[in-house]
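Of the protein chains in this complex, one is absent; all others appear in place.
== chain A ==
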Amino acid sequence: MSLLRDDHERRICEIRHIRVRSDKNLLRKLNQTKYLWLLFLPCLLYYVVFKYAPMFGIVISFKDYNLFKGIQESAWVGWKYYRMFFENPDFMKLMRNTLLLGVYNLAFGFPAPIVLAVLLNEVKHSFFKRFVQTVSYLPHFISNVVVASMVVMFLSPTGGILHELLKWFGAANANVMMEPEWFRTVYVASEIWQHAGWETIIYLAALTTIDPVLYEAADMDGAGRFRKLWHVTLPGIRPTIIILLILNIGKVLEIGFEKVFLLYNPATYETADIIGTYVYRVGLVQGNYSYATAIDLFMGIISLIFVIAANTISRRVGNTSIW
C-alpha cells in the first residue's frame, strides 16, 4: 500500500519537475524574443481591442442592454431578441433581400473578371493590353460615395445621362432609383463597373503560369480558339477560380453595407433593405443595441457556415481549399 503511494508521489514529483523545466524553457524563449514581442504588441492590442473585444460584446444580444447601466448591470433576457427577429414580419424580406443581392452579385460579378481576363489575355498588342488594364483598375480606387453619387446622378430623371439612354431604349420613363425592381440591377452593375477590372489581376497572373507548350500541343491536335480556351486556358486557372469562388461564397451575405446604404432610399426598401442596413437603422439610429446585435450575430454565424461549407465542398470535389 505504502509502496504504491510512494510510487504515486514520485510520479507527481517527476511531472512537477518536468513542468518546472518547461516553464523555464518557455521563459527563456520569451526572454529571447522579447523585442519581437515589443514589436508585435501594438498589433496584438489592436486585434484584442477592435476585433476580439467586440466579439465579447455580442453578449449584449442576450441582455437588455442599456447605455447607462453598462453591460455588467443590464439584465439577462435570454433569446428574447432572437425570437423577436424571427417573429418580425420583415424577417423574410430582409433575409430574401440579403441573399438575393448577394447571389446576383456573385452570379454576375464573379464571372465578369474571368471573362475580361481571358479577353485581355488574347490581346497580342502589349501597349493596348497595358492601357486597358490600367484604365479598368481605376474605378476600384474610387470611393463608394463617389460611385453612388455618379449612379444616382446619371440615373436622375432630370438630365441624367444614363436615364436618357434608357429612355432611348424605351426601358424607363420613371425614376430608376425610386423603383424597387431596379435596385438589384443597379447595385450589381455598379459593383461590376467598380471591381471587375481590378479582380482580373489575379486571373491574369494565373494565366501567365500556363505552360505555352500546352497551347502548342493543342495547336498540333488542330484545336481551335475555343477548344483551346476550354481545354487549356480554363483548366489552367481552375485552382485560382475555385479559391476565389470560395472566398466570394463566404462573402455572399456580407454585401457591402456602405454601397447599399448609399444607394437605397425608403422607396426601394422593398428590395434594397438588407440585414446590414437594417442593423444600422435599428441599432445606431434607433438605439436598440441588443436587438441589432442579435440580428448581426445571427447573420455572422450563417455567413461563417457559408465559408466553412464552401471550403469543405471544394476540398472534397476539387482538392483545393483555403485551409
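For the reader, a short list of remarks on this structure follows.
One rule holds in what follows: a contact is a pair of C-beta atoms (placed from the backbone, for glycine too) under 8 Å apart; a residue touches a chain by one contact, two chains touch by 3 or more; residues count from 1.
FYI, contacts and distances are computed from a predicted model.
Comparing "Transketolase", "Putative tricarboxylic transport membrane protein", "Cbb3-type cytochrome c oxidase subunit I" or "Carbohydrate ABC transporter permease" against the UniProt entry of the hidden chain yields the protein name "Carbohydrate ABC transporter permease". Contact with the chain not shown here comes from a single listed residue; of A:106, A:178 or A:202, that residue is A:202. The chain that is not drawn here is touched, among residues A:78, A:159 or A:212, by A:159.
Touching the omitted chain from chain A are residues 26, 29-30, 32-40, 42-44, 46-47, 49-58, 60, 116, 119-120, 122-125, 128, 131-132, 134-139, 141-146, 148-150, 152-154, 159, 161, 164, 193, 197-198, 201-202, 205, 225, 250, 257-258, 261-262, 276, 279-280, 283-284, 289, 292-293, 296-297, 300, 303-304, 307.
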